[in-house]
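Every protein chain but one is kept in place in this view of the complex.
Labels run A, B and C following the written order; every chain starts at residue 1.
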Amino acid sequence: MPHSPEENIAHMTEHDHFSRWMGIEILEVGKGSCSIRMKVKKDMLNGFGILHGGVSFAMADSALAFASNSHGRLSVALSNSITYPNPSKEGDELTAVAKEISLGFKTASYDINITNQEGKEVALFRGTVYRTSKPVIPDNTPQ
Amino acid sequence: MPHSPEENIAHMTEHDHFSRWMGIEILEVGKGSCSIRMKVKKDMLNGFGILHGGVSFAMADSALAFASNSHGRLSVALSNSITYPNPSKEGDELTAVAKEISLGFKTASYDINITNQEGKEVALFRGTVYRTSKPVIPDNTPQ
Amino acid sequence: MPHSPEENIAHMTEHDHFSRWMGIEILEVGKGSCSIRMKVKKDMLNGFGILHGGVSFAMADSALAFASNSHGRLSVALSNSITYPNPSKEGDELTAVAKEISLGFKTASYDINITNQEGKEVALFRGTVYRTSKPVIPDNTPQ
Partner (left out) sequence: MPHSPEENIAHMTEHDHFSRWMGIEILEVGKGSCSIRMKVKKDMLNGFGILHGGVSFAMADSALAFASNSHGRLSVALSNSITYPNPSKEGDELTAVAKEISLGFKTASYDINITNQEGKEVALFRGTVYRTSKPVIPDNTPQ
């Protein structure tokens, strides 16, 4: 029996140390989509006192992993691009929403938009994954 | 008197909380270039037990910031792309080398390659920055 | 008096030799958006008998130029990324729709989606432009 998107993502997050460090909270998951939340803390700031671009990327990348693996097939990022329309500061409450924009047999693409508590966009991310033939949750039954 | 690349980067790292959390060590800086080092720790792993793509991105992004701001003009990332030829695991010693591939008046581009202790490439990053007219180190003298 | 989006784009297309070669037809223009059409001809095919990725890129790039210059300020592409969910063949009628996803003072970003006559997506393009302070249509009056 195939696993649900919720089961697949629960399996992934169980050992996801960095998402835990970031304090990522999962609001909603579906087939090919998800919505997650995170609060910007001091340890995430760069030398200019704003959110380090790598942390907003990491948040988007986690959303990409959850959305693409929700189908149950282990999927790995092939390439990504990100732009930062507005900066983010300590205490901001960020929400990342992942949407599937194409789903092929071997690859799939996703848009992840991150907004702050005022609805202002802080990152626009687009990622393409390679869909392996392995399951997200290894079963005891032969594949 | 213009500041040296070393002074500009020292000013940036002084308050760079996230680079400090990652344990980034600066090996070398020059006009438009830098070389930095980091050890992969448990808190940086994703749900598959390998380095979270967001952390390698963050390391590359820090190298981009150091290399582009070394000229003394405050520079901000406009867009980036990254690919991951090989995974990285806990305990790996990663080195990121940033090289300037074009330098215009308003924008500049950089390649950042991250390799592990065996010289294997774990991330290939390319970034474009917008070069503002503000100095990296605010002076007391009028601009 | 500021020029309308239609006037700005008419000025651009007047001398746009390559868009003319591609046979690009402008369906609609607005502030920050446009919709254009093109038919795939034999000269546009690659060695595998499908539309050359460079031509779908060029179509998206033209849509980016029209949408970003519609505001009246001369804008130039800084960086772009494209993915190809499905191939396109000779005789296909392609439509490219450009949508503004962020508009800052110095830079702006756009999504351009190209679909075929069956509504199938053949290219997903994202572009960032640098907005100069020069007008698209040079006036006789001093700036």
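Just so we're on the same page, contacts are C-beta pairs under 8 Å (C-beta built on N, C-alpha and C of every residue); 3 or more make two chains touch, one makes a residue touch a chain.
Small disclaimer: the values here were computed from a predicted structure and weren't measured.
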Identified contact with the non-displayed chain, of C:Ser35, C:Ser68, C:Ser81 or C:Thr95: C:Ser81
Hidden-chain contact residue, picked from the options B:Ala10, B:Val97, B:Leu124 or B:Ile137: B:Leu124
Given C:Ser19, C:Ser88 or C:Thr107, the one touching the chain that is not displayed: C:Ser19
Interface with the unshown chain - residue positions in chain B: 81, 83, 85-86, 101-102, 104, 109, 121, 124, 126, 128
Touching residues (missing chain, whole complex) on chain A: 78-79, 81, 106-107, 128, 130
Chain not shown, touching residues in chain C: 11-19, 21, 42-49, 52-55, 57-62, 65, 76-84
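Simple rule for what comes next: only the chains that are shown with their structure count from here on.
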Fraction-based call for chain C against chain B, same above half, different below: same
Centre-to-centre distance between chain C and chain A (centres being mean Cα positions), rounded to whole Å: 30
Euclidean distance of C-alpha centroids - chain A vs chain B, Å: 22
Gap in Å, rounded to a whole number, between the CA centres of chain C and chain B: 33
Chain A: positions in contact with at least two other chains: 81, 83
